[in-house]
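Removed: one protein chain of the complex. Kept in place: all other protein chains.
Now for subunit A:
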Amino acid sequence: MLTIKDIYAKAGDKDILKGLNLEVKPGEVHAIMGPNGAGKSTLGNLLAGMPYVEPQSGSVEFLGKDLLALDPEERAAEGVFLAFQYPVEIPGVNNMYFLRTALNAQRKYRGEEPVDSAQFLRMVKQKIKAMNMRDDLLKRPVNVGFSGGEKKRNEVFQMGVLEPRLAILDETDSGLDIDALKIVADGVNQLRSADRSFIIITHYQRLLDYIEPDFVHVLADGKIVKSGSKKLALELEEQGYGWLNQ
């Protein structure tokens, strides 16, 4: 599904990704851990098409296409979704309107019929219940005045509505209380399927108790320095990252 080959990339004018390789097959869940500043968010941003992340060399193939050649909105319509580490607030843009516009833009790109507002409302009502989110958040402007946890939940809710093929969750578990963590994990687990994959960036193995990863990778200094099973996350939790250098 996703093949990242020897990627070098700058964030602003700094070299951040330095020869990163990663292969994600359909249905797999990959967890990425690693020290602060290692380049985890930069990887997510690169895949989503953030303008200030500039690939220098290497390639990214997604469902047979050259991902880096596509605009951010095209990547989204092809099925890439990034749950942001820091979701932005957009005053004046209603959450529901935003999400329906996004969904219909993606459908249009794929040559599908738009969903009308009644259909959309039914679908959203059902998803929001499953996400255990307060539905008044939908009527508010995107993320404006949301608590940290509410913003993260809103990201996962959007993921539920947009049903991507590849979801990248960038520290979606940070700042969540235990109940919210379970809700977010539920949201992910409900979406898990044979043709959908996840990259889960996290600092805490706690989340991985709820979302069983197939692989755990350590990203340090711009590349994957170690890969393993779920056990690796436990080792990291106990010992930190220092031992990897020895």
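As a working rule, a contact is a pair of C-beta atoms (placed from the backbone, for glycine too) under 8 Å apart; a residue touches a chain by one contact, two chains touch by 3 or more; residues count from 1.
FYI, contacts and distances are computed from a predicted model.
Engineer: The chain that is not shown, which UniProt protein name from "ABC transporter permease", "SufD family Fe-S cluster assembly protein", "NADH-quinone oxidoreductase subunit NuoB" or "Gluconate 2-dehydrogenase gamma chain" does it carry?
Structural biologist: From the listed options "ABC transporter permease", "SufD family Fe-S cluster assembly protein", "NADH-quinone oxidoreductase subunit NuoB" or "Gluconate 2-dehydrogenase gamma chain", the omitted chain resolves to "SufD family Fe-S cluster assembly protein".
Engineer: Determine which one of A:A11, A:M96, A:L162 or A:V225 touches the chain that has been left out.
Structural biologist: A:L162
Engineer: Of A:D13, A:D71 or A:E238, which residue touches the hidden chain?
Structural biologist: A:D71
Engineer: If I consider the whole complex, including the chain that's not displayed, which of A:A11, A:A102 or A:L244 touches that chain?
Structural biologist: Once the missing chain is taken into account, the touching residue is A:A102.
Engineer: Who touches the missing chain here, A:F62, A:F84, A:F198 or A:F215?
Structural biologist: The single option touching the absent chain is A:F84.
Engineer: Quickly run down the residues of subunit A that touch the omitted chain.
Structural biologist: 48-51, 71-73, 75-77, 81-82, 84, 87-88, 90-93, 98-99, 101-103, 105-106, 109, 141-142, 158, 162
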